[in-house]
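For this view, one protein chain was removed and the others were kept in their places.
Each chain carries a letter (A, B and C) given by its place in the written order, and its residues are counted from 1.
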Amino acid sequence: MNFNIPIGPQHPALKEPISLRMTVEGEVIRDADLRLGYNHRGVEKLAEERNWTQNIYLTERICGICSHSHSTCYVQGVEKLMEIEPPKRGAYIRYLVSELERVHSHLLWLGVAGHEAGFDSFFMYTWRDREVVMDLLEMISGNRVHYAMNAVGGVRRDLDELQIKKILDGVKVLRERSEYYFKIGANEPTFVGRLAGVGYLSKEKAVSLCAVGPTARASGVTADVRRDDPHAVYDEVPFDVCTADTCDVLGRTVVRVKELLESYKICEFLLRNLPAGDIAAKAPKKAKPNEVVSRYEAPRGENIHYIKSNGTERPERLKVRAPTLANYPATIEMLKNGFIADIPLIFAAIDPCICCAERTVELVNARSGEETIVRFSDLRKLAGERFAKSPVKRNVAWPL
Amino acid sequence: MAALKTILYLVVYPGLLFLFVYSTFCEWFDRKVYARLQNRMGPTHTGRWGILQPVADFFKLMAKEDVVPDAADKTLFTLLPIFGLAIVATAGLLMPLWSPSPSGASLISFPGDIIVLLYLLSLPTLIFFLAGWSSTNFFSMIGGTRVLTMLFGYEVPLFMAVLSPAILANSWQIAEIGAFYRAKPLLLLPNIIGFVVALIAVQAKLERTPFDIPHAETEIVGGTFTEYSGKKLAFFRLMTDIELVVSSGLVAAVFLGGFGGTLVVRLVEFVVKTLIVIFLLSLIRALTSRIRVDQVVSFAWKVMAPLAVLQLLIVILIKGMLK
Amino acid sequence: MTDQERLDNLKAALGADILEITNPARRRFFVTVDRARIPAVLTTLRDKLGFTYVATISGVDAGAAYEILYHLAEPAQGNVNVRIKIPKDDPHVPSVTPVLPGAIYYERELQDMFGFVVDGLPDPRPLITPDDWPAGNFPLRKDWKFDRPAEIIPGGKK
Partner (left out) sequence: MKVAVFLPELIRSLFKKPATVDYPFVKLQVPEGFRGTPFLHPETCIACRACERDCPAEAIVITQESDVEKKFKMVIHNDRCIHCAQCVDSCPTTPKAMEMDHLYEIACFDRHTLKADWVFTRATPKKEPKPAPVAAAAPPAK
């Protein structure tokens, strides 16, 4: 007996709107379908109307969790277009923030995984400890979420000795915490029982469906842009690419925890070897006509920006591809033959950032308050009409 | 006059009013302990230490709009919360709290009342299933089937676990079991396995983590209660709270030596012992992650049921030795 | 591997399919090929050089014609961007999803955003535009202009 259940666009397991339509047989998922487009803001079109500086903040707002990753990816590209090189100190600070952001994103994900598995204590503890890194980021950049650290040609804020000391202390605390939780989290039988063997994605499938980030690495694919396409500081910093071979949600958890530990190492390296000097180079207002592909390893996987300039102070085209969109085909594959109970876990395991993945369409009149009201009343009218027309049906079937 | 008195018992103590006050207090206690275990604050602002928060929640829900789905079976949909509340409140009367007569310890007390109590505690599960089913919502229906699937898991271990102290006490009356263990408190020790099994089974019956599968919000939204709102939801929530009190009262009565003495002592003992049980339940809730419904059933039959049988064996052996 | 070697590899693998090839930055290659040859080119790249990973597909409105860029990446071979040009009056493009299954969402996105017709796409439903999106509106084309309505703040005194 098959029936369809809609997961989303509004569902407690999804913090952002996306529609997953599951065909289930009892508790087992037979097929899954995906519908995007509930969260489109038209960033790519909008970027063509903004100058290079304004676009930093626009790209930063593509995502709330990995805000630094998109703006870094964009700024890397623009720097290449303008043929400037950020000073060493600026680059170090920029990628220090990147790594701290990865720490906060992975801690957030661990908490979310705990919550999706119904393990709220784990959720509360990881998020409590995440506050440490959030406070560090707020101290460095002046804000908790949108750091606004990037400028074309470097970063906007410098670090002083006191701040460096505070970050090192914070990283130390975080490392202890992460190791402790990793140790006990990996031993809690109910938690491990929920994660192990769930959402299987074989290595071949991960490769052919172009999975990225921890999703791919948990299937044994050693793909990491930081190593594959070394840019800026990453050819100087020693770090390992973390992989797992269990191909399930447990593997993805392990990969993320290992990456946390790697990120602490990178942060410490960057801080200990922070060179003196300027933090930003002077950037011109305009860029020569050219095109550039910029890649960056965000916490969720590879970010890729394609930027084309036309000699003015605005980009001709800015194409953004966020890691979540790349992981959707793999998600569909993972969901098949899983249990309903595992939907949130499997879906959360790619660390979906729906507003990252969706940004292209300009929603008609979403900015105008009045239109929204009109739309709402229209919606109500429509709903009322539909409700009146439809005969009362009890088309339910015994699901067992 | 006697009728008036009975009505007073039913409505005030140990009936509805007492159950309402005490169950909201227990919910507050549970929430507060759960929050403190997670290093949070928990309810803080309504009343002293937020103690009135569950009451405030209840009245707020009562004032909310009540939506009945068009496709739902309206009579059943409306009656179920009332039935559910009535059932658990009746079960509450069986608690050995109040004795108009010197012999029995509860308002209604008769040989075999423990069976009736267990039966009354099974009914809410059926109510939840019907509630989910009559909502005609996919999430509710999945929740409803999960409720029933789980029932097959935990019900038998719970019955067997509660059976063993009764066998040892040689009585089917809650008050008598309590009195037996009050006389011989050392005999409580052999029942420790049964106590653990009963705690876990009660946790499952109350649908709390790790057994909150029927209304796992990240999977199936509100589960059985997805379509419920307003007064009906308030009734269901109150029903869950009273069920928590009654179940923990049952566990306390048979495994922690019951309640005895004068009215006040009896009440104090009841409060202390149920709060201990609720604390343990909260601890379990904070300790574990939700498991899947197939894992529940296999856990119940592979671990809990054998343990309960083991407990029965121990009790029978001890009984033989005592004779 | 140096960029020169990578360039040579590409030239050896693709041969006559290459209309133009540039190497503007470290590990970045832009290859222009003919529109009809794109599935064949991607198959060659996949089989000979191991490009299984398509990072994304970008459509560009380049004024006189549309362009589509297939951004492929491989750790050793670097980042290869295969460009095809599409005349504005005939926006047909063969699908590469049979070659690289991970490309399906990017191709569906292209259809929605640029109005390309991707021939042979296994699942051609709209992906991101709403169900009631008016036909013939392709937002990322340069001639698609959107007048931002004046901001009306609900409530308020002014």
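Here, a residue touches a chain if its C-beta (ideal position, glycine included) is under 8 Å from a C-beta of that chain, and two chains touch if they have at least 3 such contacts.
Quantities reported herein were computed from a predicted structural model and do not represent experimental measurements.
Of the listed residues A:S19, A:T53 or A:N290, the one in contact with the hidden chain in the full complex is A:T53.
Within the full complex, the residue among B:Q38, B:T145, B:Q203 or B:T240 touching the omitted chain is B:Q38.
In the full complex, chain B touches the omitted chain through residues 33, 35-41, 44, 283, 286-287. The chain not shown here touches chain A at positions 50-51, 53-58, 60-61, 121-122, 125, 128, 131, 135, 138-139, 141-143, 146, 148, 151, 156-157, 184, 187-189.
In this text, only the chains that are shown with their structure count from here on.
The chain with its C-alpha centre at the largest distance from the centre of chain C is B. Work out the mean CA point of chain B and of chain C, and you get 60 Å between them. One simple way to say how far apart two chains are is to compare their mean CA positions; for chain A and chain B this gives 42 Å.
By the touch criterion stated above, chain A contacts chain C in their complex at residues 35-37, 40, 42, 44-45, 80, 207-211, 223, 227-229, 290-293, 295, 302, 304, 306, 308, 316-317, 319, 321, 325-326, 328-329, 358, 360-362, 365, 367-373.
For chain C in complex with chain A, the touching residues are 24-25, 27-28, 30, 52-56, 58-61, 69, 71, 73, 75, 78-79, 81, 100-106, 109, 112-113, 126-130, 139-140, 146, 148-154.
Of all residues in chain B, those touching chain A in their complex are 37-40, 70-71, 136, 138-139, 141-142, 145, 209-210, 212-213, 216-221, 286-295.
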